[in-house]
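One structure coming up, written as structure tokens, with questions to follow.
Note that this is a trimmed complex: some chains were dropped, and none of the rest were shifted.
We call the chains A, B and C, going by the order they appear; numbering starts again at 1 in every chain.
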Amino acid sequence: MLTVNNITKRFPGVLALDDVSLCIEAGKVTALIGENGAGKSTLMKILSGVYPEYEGTLVWKGQPVRFTNTKDAQQHGIAIIHQELNLIPHLSVAENIFLGREPLTRLGTVDKKAMFRETTALLQKLKLNVSANARIADLKVGQQQVVEIAKALLTNAELIIMDEPTSAITGSEVDVLFGIIEELIRENKAIVYVSHKLDELFRIADHYVVLRDGKSIESGSMQGVTQDVLIQKMVGRKIELLRKQTEDTPDEVPTLRVENLTLRNPRKPADSLLKSISFQVGKGEIVGIFGLMGAGRTELLECLFGLHHKNLTGTIHINSQEITVKCPADAIRAGMALVPEDRKKDGLVLGMDVRTNISLTLLKELENWGTIPIGRVTKLAKKYIQELSIKTPGDGQKAKNLSGGNQQKIVLAKWLATNPLLLLLDEPTRGIDIHAKSEIYKLIIELAAQGLGIVVVSSELPEILAVSDRVLVMSEGKMTANIKGCDATEDAILKAAIPKSIYEN
Amino acid sequence: MKTETQKLATPARPLEMNVRFDKAQLLRFQSLIALFLLCLALTMLSDKFLTVSNLWNVLRQISVNICISIGMTLVVLTAGIDLSVGSILALSGAITAGLLKNGIELPTQNLFIGFTILGAILVGILCGTFLGALNGISITRFKVPPFVATLAMLTVARGLTMLWTGGFPISSLGDTFLYLGAGWFLGIPVPVWITTVLVLIAIFITKKTRLGTYIYAIGGNESASRLSGINVKRVKIIVYSIAGALAAIGGLLVTARLDSAQPNAGISYELDSIAAVVIGGTSLSGGRGSIIGTVQGAIIIGVLNNGLVLLDVSPFWQQVVKGLVILLAVIIDKANSSDE
Amino acid sequence: LFGCKTKEKKDEANKVAIIVSTLNNPWFVFLAEQAKEKANELGYEAKIFDSQNNTAQETDHFENALASGYDAILFNPTDADGSIVNVKNAKIAGVPVFCMDREVNDPDAATSQILSDSYSGSVSIAKKFVESLNKKGNYVEILGMVGDNNTWNRSRGFHSVVDHYPDLKMVAQQSADFDRNKAMEVLESVLQANPDIDAVFCGNDAMAMGAYQALVAAGKADKVKVFGFDGAEDVVNSIQDEKIVATGMQFPAVMAQTAATFADEYFKGKRDFPKKMPVAVELVTSKNVGNYVAYGAKK
């Protein structure tokens, strides 16, 4: 249906795609896999008309084509779900979904009723229960990603590209998406699916294509391929995702003790987003916090980090010392570090170079005689580019030019650089490739071994199970379970994650 | 699992509903609070303030600023800015006046005057639209930052005005024309009619048309808009043209009201206009705001100017008070908006 | 109700509005304050309105003043033509208008106009100019705001004389918006292009001072003759010290006080005022400077 012939794409200082060829069949799901920075998104952006300049040719249904812009590609029947959310914050869900193709009334005005109707239908199909009139800015990352999906489904395109569509959504939403994908396949449409969650690929993909360093390494049928084989092909060698053998923490003073943390909802003082949460993190302990989308995990971490001070009640102890955190600066001083959920919004200064981003949390320490010695900054940056094997042409590259995964590593780096007592990680491996993932797990475990208290918020059960000494489960702003790592089982955790209210009816 | 997602979202939903409400209406309510307090104060301080005649005064006086600020709002919504409105106002006004005064070469005057007035007006507005389009082109095609592009236009258009008028006003343009600026229709000043119509059209465009949606979209996230296939350049050029056209109409109103085109008319109007827009709750970084907010911003400024004169505040103190009140108005609004 | 309104109006003291083109120029500040003082002295409430050189804003002031029941307007127009409408509206509302310094080009709109004759003022400056350069040399003219009609009254008056002398060459004509700093910077640059000039004619005294400063900085103060217009304090002093050759003394105080007195007489029932009452602009030089102070003659 679509064949890609010898595509090469250069960016200043980077050869993103190097003579890539592959072909995509109708009625099949083609999985595109590769490490962070392999060139997946770049390739997808070329297929969907975002980058008109490239070497090589595209053949679409027998016709050689060269899309001049996204609209052009759309009209040919190619839609894409971008890896990075492309929504207008202050427009409604409906307006975003129909952006650029609004239905008109006879008077030539935008037919808001129709938009509302179709959007509501679409959202129902995707089981996203927000109003079609809700502002994007008021949705959570996960909810936004579902909207992004809806946007692509609206055009009845024949080829739908999905670039990490599930990076911010969990169980139920993923199931819904896969249901829809199967439907599309039945309608003989083609899907290109990019993801770092290999288990997903085994659930839906028919073919796989491996990219490494911008080259197409190999492709084939998913039949009879194992995870390890895929990983082998991606990384070029074998890695096994280790699982931490959990140990009980010695009952000395806990690094973090939280009591009756309650967060008033500023918009509706009546209800609270967090309901008297209490827990501890021991020295060198890794505590995983699982929950379904919107459970309140992010808020919890944000509270610890001093972001909601005004609406917060309850006490926080670090090393059995009560502290009040009015702002992140206080939290950092107390020895905390937070890797936030949304790297673009809260993690990075995208316009700044890698080096400065990494050192931003540490400038006070690097400073001498009131100046920042560039040497030290570079040294620090190089150290972490090495350790986390961040793929960048240099420590002077702008953060915005790195691939999603590598950006995430920079955020990690800048916080590790502060060597904190307590590390708060909100979805730390979102959009990160399998290899980097295992590196990060190793790192987390190492750091714990060095006595760091670590909190890992994740929506991926395997991840939780892989690293946690202890698993906490949240649901609707309440702490619903506190399970020792060794007794933690999938269904025990899920059971606690599902809101109580469901069992009542 | 299904039931679950539903359950989960239920708490969030009501939240979003009234959040949404905010966005649409809040700004309006906001400015109303400040505006209301201001009027209350003035009514108590001066018995002259809350009189019919004075209220018509205020409205007539702000109509030009509103007229300009409509265009400014659209520009600012796209995350742009237009400093050239004042000069475009002067130039268009002068051109219309010039054509009216010297541009009549038809045999039977009184028969064709009507036409001539219309013609002169059209040329004036076209010229404004054209200069606005030039702004848009240098911003989109040549990637000149809006601030510089329109600053350049500010200077150029002012220069052209001086050249066209030779630095002298063009006056006594006839009662028919005067009527546009000073006349009354159904007991309401003509300029107030004109601006009201323009405001309604603008509200319609922003709320009901594609163009409107695209304006918000571009201001909210330009690259996302481009990815959605919106022709960003075209929209921007249109918006700056509209701003130019409205500046020109403002020019007509001023000229008609004075029965004279002043070469230095409209100097520093861009500040008043942007002030109205921002006080009205439109963000200079684009993507959020409303025409109605701007109208209220303009009213606040107008009422303030009028009030300070009614009360016996000395001109020097006036500036001090004016600054403080505006600051206060915005602070009050902020305080009353649950907005981040 | 209407009756009682007028009745209470009777026992209110009359209120006088003083509307001036701008307060960004001390000359007008002085004019306005003189008018206010005189009005108060005559027992009237008086308030100053600043049109900020913007005729539209002047219109607003008129409307507001009429709305809030002022009984007379002492008026310094922003523009001879643009301001006509305003004066007419006042007339329709039955409020007398007395123009100060600047004229409105309408014979019977204003009740009376007490005018500073910029044109003939600069004619006499020009005569002095010609004489002290004895008919030959290069000079620079620094204009006021190019949109202001006094700028051109002065320029025209000046050239009506000077242009008859072919050996007097104008090497540059630039605007400095009646502003001291601008005048200095403009002349600094002009001096770069024309190092050997003999005189500078400035549209007002603020600019004359600026020009003088530029000449001092260039070490040409003693070679180049500076002429101003207004009779501002700095310039009167400078003429004393023979730093500046001459200026045209306007009499803002006289104009303002006359206007206020006329208003008083109007309230008392007088109606036959001179339509125009020119107040001569007197030439001030080092010879007669002794008789003058800032903006007027020694008492």
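Throughout what follows, a contact is a pair of C-beta atoms (placed from the backbone, for glycine too) under 8 Å apart; a residue touches a chain by one contact, two chains touch by 3 or more.
Everything numeric here is computed off the predicted structure, so don't read it as measured data.
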Formula of the whole complex, where the shown chains each stand for all their copies: A x1, B x2, C x1
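Everything that follows uses one rule, which is that only the chains that are shown with their structure count from here on.
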Chain-level touch network, classified as line, ring, star, complete or other: line
Top chain pair, ranked by how many C-beta pairs fall in contact: A-B
Central chain of the complex, centres being mean CA coordinates: B
Centre-of-Cα separation between chain B and chain A, whole angstrom: 43
Interchain centroid distance [CA atoms averaged], chain B/chain C, Å: 34
Multi-chain contact residues (two or more partners), chain A: none
Set of chain B residues in contact with two or more other chains: none
Residue ranges of chain A touching chain B (in the complex, touch as defined): 50, 69-71, 74, 82, 86-92, 95, 99-102, 104, 108-110, 127-131, 133-135, 138-139, 171-173, 175, 265-268, 271, 292-295, 476, 498-499, 501-502
In the complex, chain C residues that touch chain B: 23, 45, 47-50, 53-56, 59-61, 63-65, 67-69, 78-82, 84-85, 105, 145-149, 151-152
List of chain B residues in touch with chain C within their complex: 46, 48, 51, 53-54, 57, 60-61, 64, 162, 167-169, 171-172, 178, 182, 254, 257-260, 262-265, 267, 305-306, 309-310, 312, 314-316, 318
